[in-house]
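Remarks on the structure that follows.
Let's look at chain A:
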Amino acid sequence: MNPATIFGLCAAVLVGLGLFGVIVQPQPLRKLLAFNVLGGGVFLLFGIVARRGEAAGFGADPVPQAMVITGLVVAFAATALAVALLRRLFDETSRATLRPDDDGADS
Partner candidate 1 sequence: MTVAWAVDLGLAALIVAVAVATVTARGTFAAAVGFVACGLLLALAWVQLAAVDVALTEAAIGALTGMLLLGAAAHLHPTEAGMVAERPGVALRGAATLLCAVVTGALAIVVLSLPDPAPSLAPAAAAHLPATELGNPVTAVLMAYRAIDTLVEKVVVLVALLAVWSLAPDPRWGGRPGASRRRQRDDALAFLAQLLPPIGIVAGVYLVWTSADHPGGAFPGSTLLAAMWLLARMAGLVDAPAVSRRWLRIALVAGPVVFLAVGLAGFAWADRFLAYPDGWAKPLILGIEAAMTVSIAVTLAMLVEGPPERSLSPDAQRAAGERSSSGLEPEP
Partner candidate 2 sequence: MSFVLDVFTVVAVAAGAFFFVAGTVGLLRFPDSLCRLHALTKADNLGLGLVVLGLLPQVEGALAAGRLIAVWLLAQLAGTTVTQLLARSARRSGPLA
């Protein structure tokens, strides 16, 4: 097994773990954390594609690398927006749940 395969399997597990957290964790912030783990796995998959494309004296294919760099920044922006939404929800209702507001009495 070469490094690309090792980290590729690691990336597959990260995607599965992240997906599991997004489904199972009830708190939106935990879903967000899990989603970022999922994203890390996807980026790592790009990374092994880049590493396998080692050629022309470069240690890795530059095109997937550039895509990951772009993706990292966009992922950060999306996370910042999600956090802002969540904080606003909490400030407004003193709760942070995605459940439909059927029992509005406690808020």
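Just so it is clear, contacts are C-beta pairs under 8 Å (C-beta built on N, C-alpha and C of every residue); 3 or more make two chains touch, one makes a residue touch a chain; residues count from 1.
Keep in mind how these were chosen: all candidates are chains of the complex that A comes from, given by their letters.
Model, not experiment: these values are computed from the prediction.
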### Task
Just give the number of the candidate touching chain A here, out of 1 or 2, all from the same complex.
1
### Query
Which residues of chain A touch candidate 1 in their complex?
1, 3-21, 23-27, 29-30, 32-34, 36-37, 40, 43-45, 47-63, 65-70, 72-74, 76-81, 83-88, 90, 94-97, 99
